[in-house]
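A single protein chain has been omitted; all remaining protein chains appear in their positions.
Chains here go by letter, A and B, matching the order in which they are written, and residues are numbered from 1 within each.
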Amino acid sequence: MSFWRKVYAITRKDVLAELRTKETVSAVLVFTLLVIVIFNFAFGTQRDIIEKVASGMLWVTFAFAGVLSLNRAFVMEKEEGCLEGLMVAPVPREVIYVGKMLSSLIFMFLVEAIALPIFAFLFNLNVLTWQNVAVVLLATTGFVAVGTLFSALAVNTKAREMVLPILFFPIVSPVIIFAVQGSDLALSGAPWGSLFSVMQFLIIFDVIFLVISYLIFSFVVEE
Amino acid sequence: MKRYILLAFTSILMLVSLWMVFVWVPTEKVMGIVQRIFYLMVPVGWLALLSFLIVFIGSILYLINKQTRWDVLARSSAEIGIVCTTLALTTGSIWAKPIWGVWWTWEARLTATLVLWLIYLAYFMVREFAGEESRGARFAAIIGITGFVDIPIVVLATTFWRGMHPPPLVFEGGLAPQMMVTLMVSIAAFTALYFLLLVLRISLRNSEIDIKQLKGTDY
Partner (left out) sequence: MGRAGSASRQPSVKVTGLTKSFGARLTLKSLDFQVETGESLAILGPNGAGKTTLLKILASIMEPTRGKIYIDGLDLKRDAEHTRRRIGIVTHNTFLYGNLTAWENLDFYARLYEVPDTKQRIEEMAAMVGMTQRLHHRIATFSRGMQQRISIARALLHKPSIMLLDEAETGLDQQATAMLWEAMKGEGSEKRTVIMTTHNLERSLKATDRFIILDKGNIVHQGSTRDLDLQALERTYHTSTGSEP
């Protein structure tokens, strides 16, 4: 299982680096908080409006926070040619993809674990149900599966951070559609049964894009 | 020689199609004359998807082979594709106005077409931003593959999202036989047009590459 040991090495390295500076997580968290505040300005405090737009707010926030976080994934590898260091090592290219994907996933989950209670607190919304958490987990996986691939691509372009949203959003639009539906259902207290189709679609998306990204990742990093 | 045959064939089909659309087919009773735009919109929407299929195939072959001609195929098809997608959006909008009174509606098909348009846009932008021609081709191929795989999921998602309401494009009682025939001919004509344009564009692109090589600059 040396594949997984090397994946672990990469993920561990990312987590170590992040623990040291807490740059990514704190920046993304502050951004999330600001977006939430702006939503409050945009939509006011009328209860019925908030309830209607709650799910949308949640996912706009996570989608943009996701882009911010994913952008950082490969920026650190650009400095001092570290990505080349990974390519020189006896490590299959796919290991790099899985390693980076897992660390991005961890960071996103961390941000969401903090943002969700804040949402619940500020808007008095029941976003912490198991149903909603499940939707969040699945949708985030979809974001990160695609986002890791595109992040590696974006970092090799002239415009870097600006490229990722342009590629990312059209491709993950289905995830956003499903996630908003799912969270909407979860927030209105729907039982697991009604969430079935949403979960199904999210899982399908996740599996398809994990596989595709895994297969074509080497073409992104190899010149 | 083959090109002229294709040109002749396409022209004939197109003329027949135009005659059918504007003269032969009866006017639809509910929507009136404006419904004829349907015979433009459906073929153009079909081409937008066909183009992306070719982009997908070209992209895969390019990544495997790194031969420029596959990139030329993919890129030329994408150029036609984005034009067709733009047309699809425009005709959709033009139809929407008299029927529903608005220039745009977020119904499933239009939304999915918009997302397709954005994916095409990403395809071209990533080429620009890559900074270097061969890297741009490689990155565009990545978008070509992920985008194509995404399209069915986007269609699924938008239908699911708007699924509760019956699609407003359904004609009462289905399509009359003359309309069906007209539509089929229209689709055939546009498909022929696609291949013609593709062949011409590829040939033009190859000439551009040759010129750049002779000039000694990076194509």
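Following the convention adopted for this analysis, a residue touches a chain if its C-beta (ideal position, glycine included) is under 8 Å from a C-beta of that chain, and two chains touch if they have at least 3 such contacts.
The structure presented is a predicted model; accordingly, all values stated were derived computationally and were not measured.
Student: Of the residues listed, A:Ser2, A:Ser26, A:Asn124 or A:Ser188, which one is in contact with the missing chain?
Tutor: In the full complex, the listed residue that touches the missing chain is A:Ser2.
Student: Across the whole complex, list the residues on chain A that are touched by the chain not included here.
Tutor: Interface residues of chain A facing the absent chain: 2, 5-6, 9, 13, 16-17, 20-21, 76, 79-82, 84-92, 222-223.
Student: Counting contacts across the full complex, list the positions on chain B that touch the omitted chain.
Tutor: With respect to the unshown chain, the touching residues of chain B are 66, 68, 132-135, 137, 209, 212-213, 218-219.
Just so it is clear, only the chains that are shown with their structure count from here on.
Student: Can you work out the whole-Å distance between the CA centroids of chain A and chain B?
Tutor: About 31 Å separates the centre of chain A from that of chain B.
Student: Which stretch or stretches of chain A touch chain B in the complex?
Tutor: 146, 149, 153, 156-159, 163, 166-167, 169-171, 173-174, 177-178, 181, 197, 201, 204-205, 208-209, 212-213, 216, 219-220, 223
Student: Considering the complex alone, what residue numbers of chain B touch chain A?
Tutor: 63, 115, 118-119, 121-122, 125-126, 129-131, 135, 138-139, 141-143, 145-147, 149-150, 153-154, 156-158, 160-161
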